[in-house]
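Of the protein chains in this complex, all but one are displayed in their positions.
As written, the chain order gives the labels A and B, with residue 1 at the start of each chain.
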Amino acid sequence: MSSVLYDTPGPRAKQRNVLLSVVFFVLLALLLWWVWQTMDDKGQLRWALWKPFTESQAWTTYLLPGLSNTLKAAALAMVIALPLGAVFGIARLSDHQWVRIPAGAVVEFFRAIPVLLLMLFANAFYDLYTGVSSEQRPLYAVVTGLVLYNASVLAEIVRAGILSLPRGQSEAAMAIGLRKGQTMTNILLPQAVTAMLPAIVSQLVVIVKDTALGGVMIGFTELLNTRGTLAANYGNVIQSFVVVAVIYIVLNFILTSFASWLEKRLRRSKKSTGAVLGADDVEDINAGEVGGTPATGAGGGTI
Amino acid sequence: MFDFLEGYDVLGAFWTTVQLTILSAVGSLIWGTLLAAMRVSPVPLMRGFGTAYVHIVRNIPLTVIIVFTSLGLADIFGVTMGSRDFDVQGFRLAVLGFVAYTAAFVCEAIRSGINTVPLGQAEAARAIGLNFSQTLRLVVLPQAFRSVIGPLANVLIALTKNTTVAAAIGVAEAALVMKEMIENEAQVLLIAAVFAFGFVVLTLPTGLIFGWLSKRLAVKR
């Protein structure tokens, strides 16, 4: 689409583009050279600091258990939040005001609050009022915080998924005499779930990223947290950071690629209604759609 | 009932949150627009850089970025942000981290806005002899900005909530003060309610105002 902003370059434009490319390349190279040089000066490039990551023990003792906790928290949060979100999403579409309005209020409330606040609160709550052991508490708190926030986001995804279906679907269902509940469970939901799949996978990326908050702020031993124990052993704070960042990037890149593959696949197929909720829709919902839907406009999210 | 608030600067904490939000919003709007311009530019290298930046930054947890500004930028690269006081430094480093992160989302919002501008607009601009930067500045971006007010407001609301991550490097904003209070006081539910209310107050008007603005300024087509 963006190519309409400029013509196919002629000789002068080509020259200018080459010049710009060279200038930009030199600037980038200078920046990289400065980064490299500074790290070298500070002794951060010494092989001894990077070597631990080529040995299996750094992975089996610190990073992999951390990563497994990250994935565990993310998976638990998704599995619990999904049905909750479905219930609230459908409740917001109810014909009855006394169902629709409270459900809407709950969803908008939890979308307006930072997930870190929810985690801190859950942590203190479990500490004071329940018998969860202090070993398990951080996991419980992280999952609770993630569920409260993501259930409300998923509720919006479910709602948007159902609304994205053509009106004809529910009209046809009514015409053949299905009741409202039947229309929802037999006609709308199955199609909406298909449309929502890419959006749900994209939401997993948000969840995985948010688990890191629990590691820093409430001592949940996920990837970022076990990095600290690793660095206490090898004395490689920066190096461990780089490695952990790369792990996150690879993990989330796989998830996003999977989501966009799903989205493309669903869009291409002609037999469906063509309604698909993609990653971009998730972004909007995460931050709370403004003005788009009859939502009250509050909300917001960890993008 | 609210005597647990004594001894804590809750309003000051929220003021820090607001300052973090505003400064980061301005910074990420500028950097994000530049990134968007790179992503649609005729120079392949710039396009590649923009794309790579957005994809990498969006996949890193914000927490990692914020902590890295302190452990990486400040320690190794000596970025002190013009202050010796560690509190001021922490605040400015956090803003830097938020700008780096949020700009990726601003860039994507603006790029999608550029895509909503009809082809004919850019073609007409080129037909009357405008070059790339003129087309972008005078014709496409003014229309694009109007249509991205909604998405940008979403980014702003998310940024408001994301500023709580600054607690990870000890910036005394709302989340850090809440953590302190929760650890020392008994009324956990009340404390949580106070801070939740604070964030609803911050994000609700933002949503309403920008929702109204985006409807008012929408390009009629």
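Everything that follows uses one rule, which is that a contact is a pair of C-beta atoms (placed from the backbone, for glycine too) under 8 Å apart; a residue touches a chain by one contact, two chains touch by 3 or more.
The working rule: contacts and distances are computed from a predicted model.
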Answer for the undisplayed chain, UniProt naming, from "3-isopropylmalate dehydratase large subunit", "Glutamate ABC transporter substrate-binding protein", "MerR family transcriptional regulator" or "Pyruvate,orthophosphate dikinase", is "Glutamate ABC transporter substrate-binding protein"
Full-complex touch with the removed chain, picking from B:Leu45, B:Ile76, B:Leu130 or B:Leu213, is B:Ile76
Which of A:Asn17, A:Ser152 or A:Thr194 contacts the chain that the document leaves out: A:Thr194
Interface with the undisplayed chain - residues on subunit B: 67, 70-71, 74-76, 78, 84-86, 168, 170, 183
Over the whole complex, note the residues of subunit A touching the chain we left out. 42, 48-49, 52, 55, 57-58, 60-62, 68-69, 71-72, 75-76, 78-79, 127, 131, 133-136, 139, 193-194, 197, 200-201, 216, 219, 221, 228-229, 231-238, 262, 265-266, 269, 271-272
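The rule is simple: only the chains that are shown with their structure count from here on.
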Taking each chain's centre as the mean of its CA atoms, how far is subunit A from subunit B in angstrom? 17
Touching residues on subunit A, where the partner in the complex is subunit B: 1-2, 4-7, 9, 13, 17, 20-21, 24-25, 28, 35, 38-39, 42, 44, 109, 112-117, 120-121, 123-125, 128, 205, 208-213, 215-217, 224, 237-238, 241, 244-245, 248-249, 252-253, 256, 280, 283-284, 286-292, 296-303
So in the complex, the part of subunit B that touches subunit A is made up of which residues? 39-40, 42-46, 49, 55-56, 58-64, 67-68, 71-72, 75-78, 102, 105, 108, 111-112, 114-115, 119, 122-123, 126, 131-132, 135-136, 140, 150-151, 153-155, 157-158, 160-162, 164-165, 167-168, 174-175, 178-179, 182-183, 186, 188-189, 192, 195-196, 199-200, 203-204, 206-208, 210-212, 214-215
